[in-house]
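Would you mind keeping the following structure in view while I ask a few things?
Removed: one protein chain of the complex. Kept in place: all other protein chains.
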Amino acid sequence: MTAIDETRALTAQEQEWVDKFMDETTLFLGPDPEIMRDHAISARSDHEEIVLAAGVDRLQVERIRKRIAGALDEGYEMCEAQGAAPGAKWGDLTTAIYTAAGDVAYLSCHGVIAFSAILHHPIRYIMKYWKDEPTVGIHEGDGFIHNDARFGNIHNTDQSMIMPIIRDGQVIAWVAATIHEGENGACEPGGMPSGSETPFDDGLRMSPFKIVERGHLRRDLLTFLQHSVRDPKLQLADLKVKITAVRKIMERIDKVIDEVGVDTFVGALRTTVEDVDVEVRRRISELPDGTYRMDQFMDSTLKENILIKFACKITVKGDHMTIDLRGTGPEILNRAINSPLCSVKSMFMQAILAFWWPDLPRCTSAMSCIEIISDEGTWADASYDAPMGQSLQASFRGFSAMQAMYSRMSFSTPHKYSNVVANWFNQINTFLWGGITQHGDMVGNLCADLNGMPGGAKPFKDGEDAVSPLFCAMADTAEQEVMEEEVPFMQLVSKRLVRDNMGFGKFTGGMGYEMIVAAEGTPQWGFMTVTSGAKFSSIYGMYGGYGCGAYPLAMVKGTNVYEHIRRDNSKFDLSIEKVMNERPFEDGKYLTAHMGLQFDIAKDGELYMISQGAGGGYGDPLERDPVAVVRDAELGRISQKVAEDIFAVVYDPATFRLDVEGTTAARQAARQARLQRGKPFEEFCAEFVTPEPPAELLYYGSWGDVEEITATEFTIDGPKRVTAPLKQLPIIMVPDRREVKIAALEARIAELETKYGEDVQRLT
Amino acid sequence: MKRISVDIGGTFTDCFFVWDEKYVEAKALTTHHNLALGFNEALDLACKRADLDRATVLSEVDSVRYATTLGTNALIERKGPKVGAIVTHGFEDTIPLSRGRGYGEGLDYSMQQNLPAAERPEAIVPRTLIRSVKERMNSAGKVVAHLDPEDVRSVVRELVDAGAEALVVSLVNATENPAHELAIQEIILDEFPPHELGAIPVLLGHQVSGRKGEYVRATSTIIDGFLHEIMFHALSQLSQNLRDYGYDKPMLVIHNSGGMAQMNSTDALQTIHSGPIAGVSAAEHLSTETGLGHVISTDMGGTSFDIGLVPEGGVKHYDFLPTIDRWLVSVPMVHLDTLGAGGGSIASYDRIHNAIKIGPESAGSNPGPACYDRGGLRPTVTDADLLLGYLDPDNYANGYIKLNPKRSRFAIEEHLCDHLDLDVIDVARAIKDGVDEQMAIGIGKELRVRGYLPEDFTMLAYGGNGPLHACGIARHAGIKRVLAPPYSSVFSACGAGNMRQLHFHERGVHVTMYNATTRSLYDRYDEFNAVVEDLEARGREDLVRQGFDPADVKYRLELDMRYGNQLLTQAVALEDLTRMSGVGDVLAMIKTFGDVYSHRFGASSAAPEAGIRCNTIRVASYVEGDVVNFDSLDGGGERHTPAQVSERKVHFIGHDAPLLTPVYDHHALTVDAVIPGPAIVTTENTTFLVEPGWRLEPTSQGAVWFLQD
Amino acid sequence: MRVPMTEYLVIDLDTERWTCRVCDGDMGDAHDSYKKGTLAYDRDPREIHQPIIDPTRYEYTFSPDPTYCRIVEYYCPGCGTQIETEYLPPGHPPTIDLLIDVDALRRQWQERGVDPEQAHIYGPGEDAQKYTALHKATGHIR
Partner (left out) sequence: MTISSPSGRSVPLVIDHGDYGRAVLLQGQPVPWREVPALAGYLRQVQALLDPDVAYVDVEAMMLGGLAARPELCAAMAERTRTGYALRTLLADETELDLVRVTVTTVGDVLRRRVALAVPSPVRFLASAHEVAGTARAEVSEDNADSASLYLAEWLGRLGGCPIEMVLLDARASAALAGVEVEVEERLETYTALTNVAAHLGWSIGLRTSTGIEFPPDSEIGQVVPDGFWDGEATTLDSAATVRLTHIPADAHPESVLERLPALG
């Protein structure tokens, strides 16, 4: 991109020359920072000014809104029913109407509301660059396609179809449908590659371009797209679905416009957007002024374990809120976990509209007035050149920061819009898979179990076990029988809660379940997992409650368990705990790993085992109702050890009768022990806090609440820790983990050779 | 034809009585402790109107049919036995965890979206009553892990010890191979005989639902087991009562599939919602008999607005995974869309947009609208209707309830007027218009997502509030003809009088009609036909067991099909084709599917190039029977305006000043009358509001047309 | 006037002090971080999230790795109630998670004109009201 060193102010004439030169020599138009860094609603257009000055009839606006909502839902239902993408089937999609400037005025009732934070970007881009571009232009019947998150998206697997509503030659509004399509030609199937090491591994990167021209779908461009992805059927079918849905919506809206007139319609959209903006400011002013901070630490690049920080500080003053992400770790230029800022913002929006203010209409203005401070070049605000296949790793942490901090910010407010609730689980613990099915089809997809994220505890009730993904209400999980009919693997354990897997607290977080899968009857099959949190808990507790545990991937390779089970029914007694600890299949190889498993070939009958996480706990576990603890123990939800160690509850394990006195004494003792071992804070800090991270830890981010960023750079002399302001950090890349392992092995060999004095001839 | 049909609802027991040419309607209050009392009262009233006595009628009548919504209530009130469940190893928490939508099924939209308040309903089967057995079938029904009888014994013993009063066995892939479910049943019967266990009913998943989906099938079986006793009890009371008065034929029970069967061939699950569904069925019959064309049936009551879809040409719309109370189940149910809007819907102030929000909260019948004067403090649609002058405070609901307009005015002023800076009548108008439009949007969406246009439809309006809001809803929906149908006050019961004995049997299959990868068409005809034959045989058995001649049994083959990997599976009824004998049949099926699909979504949206699959084969087995005759709905002849009984000032949408509006009573509803709007007609059961620009033309059998001028 | 700021802490606007909601003990200056008034403890995460699979044989066991993750527990020095937990890398300075503008808080409540402790609820819905009432009746929640 272009930049000029402004040492001397140019004259108007000079500036014009320069501009013209630059314009003529632009290599290509990248994302426009002016558009991409701005999430605020646009200023009123002249047209909107005039219309609103004339006054609006509130009741009429309400009627228009209802009809728009009906039309959008209609379009949504069509996409959900007809969409071929798995995401469409569980509602990972949206339909929306926008003002001429691209602000989302209304989003379909169902589906992923995070889209309301980012869809204005591509429209602003189209309006700025393509409207007056003679080779492009915007005409009636045109449709633009887009997926590249760097131009405004949650991630590249979502594809939008965007169409203008034009009256008298003017764009007066936009309608779009967006679906999580999955496959997009990335280096691994499914559209969210954890293995991507360059942006080019991320698959299709469509900046907004016109694929429907005056009502006609362009075959040439369509063919190009189909050739660029693994599933050309999907690419075609869903493009058709989106076009049909958007057109249906537009038919309804045309009717509304015909009835009420362009001015009233435009006024209604703008009023809606502005109403919400006013309301959001009012709601912010209800929160206590102050600063709130929550830092999160992620333990994985999905290839190797590191520790990278997601820093988040919120300041509330009057009706103004600022979110400050500075201190967040740098982007890692050859790993998939980086996220563009807009994607992180979309998950802020998700938290705002789903967890803060679920009653608020979904539009761009829900976050418009909130100021966001972030420096480009972090993994939560990645630059143009960073791979972003697993941007959810950063953006879901953006969600968690907002979700948990709001429960804290709003704790004291007398008027609440949603329940105080501890952290929702924030990882998509599921299997991605691909290969050749029993029907001979080539497929790639994932288990909908990612929709079983456990909920956080409430201040008055335990969290719901494996209940709903944080990013979409009413997202469905599949029936195994239906899955097994389509794909050549079984969930031998499909849904069984894992004992002790909850966020402990006065009220406990929801529990997660384990899944054990194995392929059967397929020439070629493989699995992937794409989550972090095997060494550092992904979510934390609230007010003395604990977070979730850490989640491994466990595998039994080199044996066909189906053969064992067919021979001996007693071997069909599977749980991660039993299989890994008792090792019932003699010939098997038992392994654990973190949950960033790149596509791994699975032979028939090899076991892959994972567990859903847990929701955060609320309050001091010693305050948990002892009866509830015993009930959990009786149901096998917790072990006796946990009942005693964490909750200090004593009961008879044979009869599950609570020992009331024993419990009172144990709790008294536990409190005393805390008073004994706890150190006054200053004293504690003096012992605990170190000036920098432990030497062996690959740590990225600020160490404490400081401006400078700590990182490990891999230099020619090996890893070297650097601490500097973000802008001055070197480019961060991590070495290939296999090379690291080989180097370690070679060093060990050399060491042993030396030790035993072996003389090795390298050249024979 | 001599026939009694009843619909036992939460409040009223409706009776529709056919005695040769005489058609009589009657109503009584439902008597919950013994349904027979209310039944008898309604029947007696009907008999009196027909100049007959109960004993004569019951000894001569050829059938008694019965529809009810009581199963739903029993479920909501959780009145039932302790059910234990036996599931496949590895699926121990499938039932308690439900599916991803499990916390929100059956809730209104705002609660579904509210994740911080997400809470699953209280389980019917508590986790303590779920056990797994080590066994597993694969998707083709091949045994992966064998069943161990010892394992079964200990598990059953545990469940019985834990207090299970009914047992549900629902194993993975049992629809493909039920051997393990049957084996478990056998072990239970052999080793836990009734004298030891008492009569613990055992229900097998594959017998309740033939579809794939281990969660929905288990849930269906559980609900069936849970309601079994209470339904059986209620039905027995009724049938005993019938026997006492000389009726010796079997009592017929209406099913939510749109058919009916004898009591002993009825699963409890099949009776849920059968009342409202009988109404849709009546609409269908009315449409066929009188040539109404496309019909949308609407039933607007106090808390909900039910929409049923009856397109011309017998196209059926079913829900295959309907929600019952808070549970997703697997049973083919006639499609009924329910909007949370009725007379009791609460109007509240929407601060964000400075507007009025209507529903989804409802004042229900307790406390009811503010004007019921039972302590209801918040304004409702009925309060708006009252203030606008549509309702007569002294003659509402046949005089059962005296309305108090003072309360309505107070509630609206208190909650809405100041905020909106509008006066009471303006607000009332906005409420009435708003709710009409909301329902019209619901109707429009319902039709359009299925490929229909509202303007092509006749709207049937029944239910307590239907004829009052009919014109308003129709105007917003773009519908020009509204019919308050014949016998509208007992319309569901009337529908029950028309139903056929019908049974559905279905099986989940994996039939690739067209394989896009290999570019080949399905050719395993024998396999396909064998499934169809088996399903037909099961339907035949059901009907033969009820005394029908196998030769009278007819079959309709239906397939659920889809393109590629769509979520949507479209039910396709094959009118004449019941077997597959060559490529021509396969292509015919594909074509029928394509036609239905293109009609629904537009021709360009069909995607056969992505492959074509059939997931479910379903056979409807039925016998034809006598039906109620509806008179022609064409009035014809000269019409004149009858005499009004009074007049009053009434506020209408689109008219700033109140209009002096004539008021009529039921005497005005003669077949040669025409009542131009604005007008109000108050009858025993309902209020007809004729808005300006509409006219009302009664026809025979109590039906009334609303027509746009 | 006492404003409940967390499950276990109120800010007493009269004294401008953080105060424990369980034992009424003083927890320091309300203008500063409440953590300064707590006792803190560095907890090995394996004691809380106990291994489910054998830690002697496997690297990943369901327990967080203590070389990556520590749980800092904060106790009220008066009654020993665990008022917060914090998951941190070993040696990472504890986060100042809450700094309240006390004067603004006072103004806010003066305008509201109600007693913050009386007005406090956990959520708007029927669920919150129902369960809160139930637990309050048994004294299980404050």
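The chains carry the letters A, B and C, assigned in the order they are written, with residues numbered from 1 in each.
Everything that follows uses one rule, which is that a residue touches a chain if its C-beta (ideal position, glycine included) is under 8 Å from a C-beta of that chain, and two chains touch if they have at least 3 such contacts.
On a predicted model such as this, the values are computed, not experimentally measured, just so you know.
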Chains in view that touch the one left out, judged over the entire complex: B, C
Going by the contact rule already stated, which one of B:Gly368, B:Gly389, B:Gly444 or B:Pro485 would touch the omitted chain in the full complex? B:Gly368
Return the single residue from B:Ser132, B:Ser287 or B:Asn404 that touches the missing chain. B:Asn404
What is the set of chain B residues that contact the non-displayed chain in the whole complex? 365-368, 372-377, 401-402, 404, 407
In the full complex, which bits of chain C touch the chain not displayed? Write them out. 114-115, 117-118, 129-130, 132-134, 136-137
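In this section, only the chains that are shown with their structure count from here on.
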Chain A-chain C separation of Cα centroids, rounded to whole Å: 27
Specify, in ascending order, the residues of chain C that touch 2 or more different other chains. 123, 125, 127-128
Multi-partner residues in chain A (2 or more other chains touched) are 418-420, 458, 461
What part of chain C is in contact with chain B in the complex they form? 123, 125, 127-128
Give the list of chain A residues in touch with chain C in this complex. 288-295, 297, 299, 305, 307, 317, 408, 411-412, 414-420, 458-461, 498-501, 504, 506, 534-537, 540-554, 576-577, 580-581, 590, 592-594, 611, 618-623, 625, 639, 641-642, 645-646, 670-672, 674-675, 677-682, 684-685, 687-690, 692-694, 696-697, 699, 703-705
Note: in the complex, chain A contacts chain B through residues 58-59, 61-63, 65-67, 69-70, 73-74, 77-78, 80-84, 86, 88-90, 109-110, 233-234, 236-237, 240-241, 244, 248, 271-272, 275-276, 279, 354-355, 358-361, 418-421, 424, 439-442, 448, 451-452, 455, 458, 461, 464-470, 473-477, 479-482, 484-485, 490-497, 513, 516, 520, 562, 565-566, 569-570, 572-574, 634-635
